[in-house]
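For reference, the structure is listed below as structure tokens.
For this depiction, one protein chain was excluded, whereas all remaining protein chains were kept in their positions.
Labels run A, B and C following the written order; every chain starts at residue 1.
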Amino acid sequence: MGLEVCKAVDAAPDLDLVVLINEGDRLAAAAEAGAQVLVDFTNPGAVMENLRWSVEQGISMVVGTSGFTQERLEQVRGWLAERPEVGVVIAPNFGIGAVLMMQFAARAARYFDSVEIIEQHHPRKLDAPSGTATHTARLIAEARRAAKCPPMPDATQEELDGARGADVDGVRVHAVRAAGLVAHQEVLFGTTGETLTIRHDSLDRSSFMPGVLLAVRAVLQRPGLTVGLDELLD
Amino acid sequence: MGLEVCKAVDAAPDLDLVVLINEGDRLAAAAEAGAQVLVDFTNPGAVMENLRWSVEQGISMVVGTSGFTQERLEQVRGWLAERPEVGVVIAPNFGIGAVLMMQFAARAARYFDSVEIIEQHHPRKLDAPSGTATHTARLIAEARRAAKCPPMPDATQEELDGARGADVDGVRVHAVRAAGLVAHQEVLFGTTGETLTIRHDSLDRSSFMPGVLLAVRAVLQRPGLTVGLDELLD
Amino acid sequence: MGLEVCKAVDAAPDLDLVVLINEGDRLAAAAEAGAQVLVDFTNPGAVMENLRWSVEQGISMVVGTSGFTQERLEQVRGWLAERPEVGVVIAPNFGIGAVLMMQFAARAARYFDSVEIIEQHHPRKLDAPSGTATHTARLIAEARRAAKCPPMPDATQEELDGARGADVDGVRVHAVRAAGLVAHQEVLFGTTGETLTIRHDSLDRSSFMPGVLLAVRAVLQRPGLTVGLDELLD
Partner (left out) sequence: MGLEVCKAVDAAPDLDLVVLINEGDRLAAAAEAGAQVLVDFTNPGAVMENLRWSVEQGISMVVGTSGFTQERLEQVRGWLAERPEVGVVIAPNFGIGAVLMMQFAARAARYFDSVEIIEQHHPRKLDAPSGTATHTARLIAEARRAAKCPPMPDATQEELDGARGADVDGVRVHAVRAAGLVAHQEVLFGTTGETLTIRHDSLDRSSFMPGVLLAVRAVLQRPGLTVGLDELLD
């Protein structure tokens, strides 16, 4: 992933790749190279120390490493309070398409009588439904509750076990697994006489790069901590 | 449905509507009007008597009424043995698109590692999955068994109840119910690096008319009993 | 259309249908029946007089009649200035799904390298592309210009005339016409390794009713003039 980021930064005409830091390399190299932004795809064991150092040096940071608890986020906010001009973006998912799909789904939720999610993945996937599908279902359920939507219509009386999918917070989620698929999700909304479908197809991990570049460009204008790509998308 | 058929026949430039027989009307009117083909969308209680009379009169018949058991079909074959020049087409489903979808699905089945069915219907539907989906799954399962296909790959270890759909003869079937939908089905085949999807969308019962007209045109050239639209499609 | 509105209002548990005014009927009947909101699906020749009267009477109005120029809107604003407590919603399209599709498309536009529109309609349609597709393309083009997006990548050197669709303000639009279709539109966004698709399927004019009801419910809380369903959707 780190290498993919370096390639993407290098290929962007408005950005310069000034240093590439591998596991075991000294972070100080980033300061010596004059880096304005550090991108971190390391691991939960290394990322906090990297963040502490980077904020102290006044270098902004874009972080795709996982494992951020509320406690860790508070810690980062504490460091940033000392250096209010520094920006840090921490995001669990840099796929712009996936983030927009979730935003749109949450926004459309209250206007439709029905909504179901169909996610489709390669057959090596261990969990069903996917984390993205579960998260989308929760956002939709929350929006519907806030708008006091009535329950969805469903007259099913005779159901072959599992046919109607899994129930995630009141939203039906169907998980398809087939060879030839990569990672896809469809959110289907329906009301009288019409449906609205939001579909995301992700073909490979290079799909995260536009989101990483977006964060790199944005972080210099956003002092303080930003969690999630959502806020950068407006 | 009868009225829809009359409209469709009337609108076809190569066919003439010579008589319209309502419940309670005398069948003899068909003979008097010189009908060559009688179309029957009545009910299981009336259809056998209509068939007996029509075959006896030498009038061919297209039947969309349900409830045909093997016993009933044998009875019709018996009557036709006496009048070998007469043709009868009995079909449970006159939707050409649905019939082709099932044919194609059965044919593609052996060439793909994976196949799943996603059917989507209006929320007033009582059963899940639909009869068409169940039938399609069975055709696929049969074709895969005949070709000795290995089981489909699926690494799912953690499943939220129902997420992977219903198991119909080894084929996963997902049933979506939402306002705004009518009757839709998608059969998704996948193998290394590619997927093939066959999708049928039916918007209203007028979708049966092209199949009825096809049968009316074909029945005069097909003496004897034809069951299902399949055989007429080649 | 008027009749459909009456049916929809009548079926809504929180709304009462108090009067139905046909062409030629006296508008005064609305005041006598104690109407709080008047819904107008008449024609450009009648609508302005209806608006003038209704605002004067202090009855709010939801208008789906077409033909509103800037001049006409100014006139309505003038009348409302005299009765600041009255609300009027005028919308060219009451399809919530279509309006959300356009909002989402405009919002996603700047984050993707490529975007194309595929609209699909019944073959009796006279114009290609549809008004909705053209409008969507313009919204997308505007958003991309505002964000200074570079031109979309396209290496096409050999094109069979028309293959790449129509160019609407730099956005390619493809118009499919086929029997069995009603009114559908897909907006396809693509960037490195992923695509995001927003699709709207409209099956019949009843699809406008949820939008009309939304406006009826909202107009009492919105004094003054509201143009377009957009503003009511948040």
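The rule we apply is simple: contacts are C-beta pairs under 8 Å (C-beta built on N, C-alpha and C of every residue); 3 or more make two chains touch, one makes a residue touch a chain.
Quick caveat: nothing in here was measured; it's all calculated off a predicted structure.
K.L.:
Wait, the hidden chain, what does it touch out of the ones we have here?
P.N.:
Result: the unshown chain touches A, B, C.
K.L.:
In the full complex, which of C:Glu85, C:Glu142 or C:Asp167 touches the chain missing from this view?
P.N.:
C:Asp167
K.L.:
Tell me which of B:Gly64, B:Gly95, B:Pro129 or B:Gly162 is the one touching the absent chain.
P.N.:
Touching the chain that is not displayed is residue B:Gly95.
K.L.:
Considering the entire assembly, which residues of subunit C contact the chain that has been omitted?
P.N.:
112-116, 118, 120, 123-129, 134, 152-168, 172-181, 188-195
K.L.:
Touching the hidden chain in the full complex, which residues of subunit A are there? Just list them.
P.N.:
Output for subunit A: 180, 182, 201, 203, 207.
K.L.:
Spell out, residue by residue, where the missing chain touches subunit B.
P.N.:
95-98, 100-101, 104, 107-108, 111-112, 189, 191-210, 214, 233
In this section, only the chains that are shown with their structure count from here on.
K.L.:
What chain sits nearest the middle when you go by CA atom centres?
P.N.:
Per-chain C-alpha centroids ranked by distance to the global centroid put C first.
K.L.:
Computing the C-alpha centre of each chain, which chain sits at the greatest distance from subunit B?
P.N.:
Using the mean of the C-alpha atoms as each chain's centre, the farthest one from subunit B is A.
K.L.:
Could you give the separation in Å between the centres of subunit A and subunit B, each centre being the mean of its C-alpha atoms?
P.N.:
Going by mean C-alpha positions, subunit A sits 45 Å from subunit B.
K.L.:
Just curious, how far off is subunit C from subunit B if you go by their C-alpha centres, in Å?
P.N.:
One centre to the other, that is 39 Å.
K.L.:
What residues in subunit A touch two or more of the other chains?
P.N.:
112, 189, 191-195
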